[in-house]
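With one protein chain withheld, the remaining protein chains of the complex are depicted in position.
And now, chain A:
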Amino acid sequence: MIKIEQISKKYKGADNYSVSDLDLFINEKEIFGLLGPNGAGKTTLISILCSLIKPTSGSFSINDLTYQKNKNQLKQLIGIVPQEYALYPSLTAFENLKYFGSMYGLKGKSLDEKINNALEHLGLLAFAHKKIDTFSGGMKRRINLIASILHNPKVLFLDEPTVGVDVQSKNVIIEFLQQLNKNGTTIIYTSHHLNEAELFCTRVAIIDHGKLIIKGKPKELIDNSEGSHNLEDVFISLTGKALRDHA
């Protein structure tokens, strides 16, 4: 379904490639985890797949569609949950969602119903008409998620969707995503929470220095890595213990 071929990205003025000759194939209805240390190239890869940045070389397609030929079709097909809260702070949750839903051509009562259903599922219905700038981080994360799924995307990209949220919010988000996946949405997400990825993902890929290190089902990766009891052990054994600070 998502076919990535020899994708590379080097930012202007950078010494190294952020993503280098990466090949990947993600099947329909998968929950695919892109894992890696800070600066590994996860966000860059997601940004390329969402048409936010241009790859230096290589190509990719989603459902055999490309941005060069089928830009609007593709945009209608995907949803993206960015790492930042991409919301208007002075608008209410409902107003934000109504606006972003409208950008997908949704309108009227059906849009209102979709918004209310999603708010209810994520425990935010009571706060629908409160301004975003009064929300906690966890609440903003959930609204950020709803804004990306109102149009029932076939593929949903999530960049660290549970970062900085409490356990309760995290669980609600994960359950919601699992429900979406059951309904047919392919999910590609990046995370630093390896335990969460181990339980949540059907397959994962570990990337480091922009290169694909390994990919497979979490259980298989753990079993094949000597002395590893969980995904974190696998991760450490493959990427090492050195700090990955970048300036």
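Assume a residue touches a chain if its C-beta (ideal position, glycine included) is under 8 Å from a C-beta of that chain, and two chains touch if they have at least 3 such contacts; residues count from 1.
Convention: contacts and distances are computed from a predicted model.
Name of the non-displayed chain as stated in its UniProt record, restricted to "Lactate utilization protein A", "ABC-2 type transport system permease protein", "Phosphoribosylformylglycinamidine synthase subunit PurQ" or "Multisubunit potassium/proton antiporter, PhaC subunit": "ABC-2 type transport system permease protein".
Considering the full assembly, A:Phe100 is the residue among A:Tyr17, A:Phe100 or A:Phe135 that touches the omitted chain.
Touch with the chain omitted from the figure is made, among A:Tyr17, A:Phe32 or A:Tyr67, by A:Tyr67. One of A:Ile80, A:Ala118 or A:Ala205 touches the chain omitted from the figure, and that residue is A:Ile80.
For the chain missing from the display, the contacting residue among A:Ser90, A:Asn117, A:Thr134 or A:Gln179 is A:Ser90, taking the whole complex into account.
By the touch definition given at the top, chain A reaches the unshown chain through residues 48, 50-55, 67-68, 72, 75-76, 78-80, 82, 84-91, 95, 98-100, 102-105, 107, 131, 147-148.
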